[in-house]
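Just one protein chain is left out here, and the rest sit where they should.
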Amino acid sequence: MQRRIIKDKLFEIIIIIFALVSTFPLILILFQIVKKGIASINWSFFVNLPQPPGESGGGVSNAILGTFILIVIAGGFSILLGVLGGTFISEYKDKKISELIRLCVNIFQGIPSIVIGIIVYIWIVMPLHRFSALSGGIALGIMMLPLIVKSTEETLRLIPSSLKEASLALGASYTTTMLRVILPAGINGILSGILISVSRVAGETAPLLFTAFGNPFMNFNIFKPVDSLPLLIFNYSMSPYPEWHSIAWGASFVLISFIIILNILTKMVSRKWKTVF
Amino acid sequence: MKMDRYFKSILFGAAILLLLLLTGIFFTLLIGSIPAIKASGIKFLSGTSWNPVTGVYGAVPFVIGTLLTSFLALFISLPFSFSISLFLGEYFKKGALAEFLNYATDILASIPSVIYGFWGLLFLVPIVRKFELSFHILPYGVGIFTASLILAIMIIPYTSYLAKEVILLVPQDIKEAAYSLGATRSEVIRKIIVPYSRSGIFAGILLSLGRALGETMAVTMVIGNSNLIPGNIFSPANTMASVIANEFTEATNDVHLSALIELGLLLFIITGIINFIGNEIIKKLSIKG
Partner (left out) sequence: MENGILKILNFYAGYNVKTILTNINLSIPSNKVISIMGPSGCGKTTLIRCINRMHELQPDANFKGQILLNEKNIFATSPILVRRKIGMVFQKPNPFPTMSIYDNVVSGYILNGIKIPRSEKDRIVEETLRKVYLWDEVMDSLHRKGTFLSGGQQQRLCIARAMAMNPEIILLDEPTSALDPKATAKIEELITKIKKSVTVILVTHNTAQAARVSDFTAFLYLGELVEFGFTEKLFTTPKDKKTEEYLTGKFG
C-alpha cells in the first residue's frame, strides 16, 4: 500500500526529471550560440566577405545574400505549384490521382534531404555542367513542396462548402469563386504553411552540398554557385581555424534568429488572419 | 465558361506536374543506379568493403553504421521523449512548465542539423574524448556514439510530439474508471494509457527512426568518416547519408557516382517504407502528424 504510493510518486518524479533534463541540450546550445555568436557579430560581419584564416574582419555577406537568393528561387519554384496542387487535391478529393499525390506527399515528407541533393544534381547540375544557385534553390523548393501542398489542402478542407455554394449562387464563376472567395478565406493557413516550409529549409545544408556548392565571393548570377549560411557554417566548422569557428558561431546566431523569427511570424499569421466561419 | 475550363486545366496540370516530380525522383534514382548495379550486382548489398580506388563497392559498413547510430539514438532518446510526452500529455497539460517545455521542444526541432553538428564537434566531441580516455578506449572523440548522442537530441522533439498527441487522445472516462478502481496515477499510465496509445507511440518511434536514418549533416560532422565496418560503438564510421555527403562531389568515376546514387536509392526505399507505415498508423488514429 505505502509502497505503491511511494512508487507512484517516484514514477512522477522520474518523468519530471527526464522531461526537464531533455531541455538541457537546448539551453546549452542556445547559450553558446548567443554568447559566442554575439561576440563575433559586428557591422563588418554583415557587410564583409570571408577573409583568409588569420585575418580579422571577415564577414558573411555573401552567405546571407546567397541564403536570400536560394529562398527566393525555392519559393518561386514551389509556392505556386504547391498551392495549385493542394487546391486540386482538395477540390477533387476522391480522384485516384489525388490519392496518389497525397500518398507521395506523405512519403516524400520524410525522404532524407541528401537524396533531394542527388536528384537535383542529376536533373540540373549535370546537364548544365556546373553547380549553381538555381539548382540549390530548386532543391530547397522540392523540399518545401510537400508541406505547402499539405497545408493548402488541410486549410481548404476546413472551409465550409456553403461558402462556395453561396458564391456560385450569386452567379460567380468557378474561377472567381476559387480565386476571390475560397483561396482568400484560407489565406492564413496557406501563408503559414509557406512560412513554416521556408523556416524548415532555411537551415538545410545537405541538399546544397552538390547543388549550390558554396562560394566565398559575392554572386548575383543564379547560374553560378552561391554560398548560404548553413553551407558556410559547415565549411567553417570543419576547418581548424579558431577565427573561422567564431564566424561560424556568428552565422549560427544569425541563422537561428532568422528561423525563430519566421516561426513567430508563422504563429502570428495563422492567428491574425484567421477567418472565422 | 472558357475561363473555368482554363482554370481547371491549370489545377490539373499542377497536380500532374507534382506527381511527375515526386515519382520522377524515384525513377531518377533507379536509372542513376544502373551502372553500379551492373558493376556490383548483389555484392553491393553483401560486400563488406567500400573502396573507390579499386572499384569495390559494398554497402555493408554503411548499412551497419546507419542502423547502429539510429537505433542507439532511439534507445538513448526514448526515456526522454516518453517522459516529455507524459509530462505534456498527462501530468502537466497546462501551466508555465508545460509552456516552457512546449517552446523548448519546438525550438529543438527547428535548430538546423548543421548547427547541431557544429555544436557536437566543439562541445560533445571533447567530452566524449575525455570519457574514452578514462575508459582506455581509443580517444577519437568522433564516432558512432557521438553521432548517436546528437541524433538522440535531434529526434526527441518528434517522438515526444507524436506520443503526446496520442496520449491526449486517451478518453477521460476510461482513465476515471481506472482511478475509481483504486489505481494510482502511474498504474493508470502503465496499464491503461500506454496500452491504449501503443500503436500511436509506435508510429511516432517509427517516424523518428526514419528521420534518424536519413539525417546527414550532424552525423557527417561527428561520426569520423571511416569506411570500415565499425568495431564497437565508439569507432569512427560512416552512415549511408554521410558517405554520400563526403564522396559525392569527389566521385572519381561514373561507377563511383552511380554507387553513391544507389546508396541514395537504398536510403530512399528504407525511409519511404518506414514513413508509409508510420503515416498509415497515424491516419487511422486521426491525429495531425
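Going by the order they are written in, the chains are A and B; count residues from 1 in each one.
The rule is short, and it goes like this: contacts are C-beta pairs under 8 Å (C-beta built on N, C-alpha and C of every residue); 3 or more make two chains touch, one makes a residue touch a chain.
Source: prediction; values computed, not measured.
Student: Which is it among B:A14, B:V188 or B:I282 that touches the chain not included here?
Tutor: From the options B:A14, B:V188 or B:I282, the contact with the absent chain belongs to B:V188.
Student: If you put the missing chain back, which residues of chain A would it touch?
Tutor: 1, 4-5
Student: Quickly run down the residues of chain B that touch the omitted chain.
Tutor: 171, 173-174, 176-184, 187-188, 191-192, 195-196, 198
The definition used in the following text is that only the chains that are shown with their structure count from here on.
Student: For chain A versus chain B, what separation do you get between their C-alpha means, in angstrom?
Tutor: That pair's centroid distance is 18 Å.
Student: Please name which positions on chain B make contact with chain A in the complex.
Tutor: That would be residues 1, 3-4, 6-8, 10-19, 21-23, 25, 28-29, 32, 79-84, 86-88, 91, 100-101, 104, 106-108, 110-119, 121-123, 153, 156, 160, 184-187, 189, 207, 210-211, 213-217, 221, 241, 244-245, 248-249, 260-261, 264, 267-268, 271-272, 274-276, 278-279 of chain B.
Student: Can you list the residues on chain A that touch chain B in the complex?
Tutor: 4-5, 7-8, 11-12, 14-23, 25-26, 28-30, 32-33, 80-82, 84-85, 87-89, 91-92, 97-98, 100-101, 103-119, 121-123, 142, 145, 149, 173-175, 178-179, 199-200, 202-206, 209-210, 213, 230, 233-234, 237-238, 245, 248, 252, 255-256, 259-260, 263
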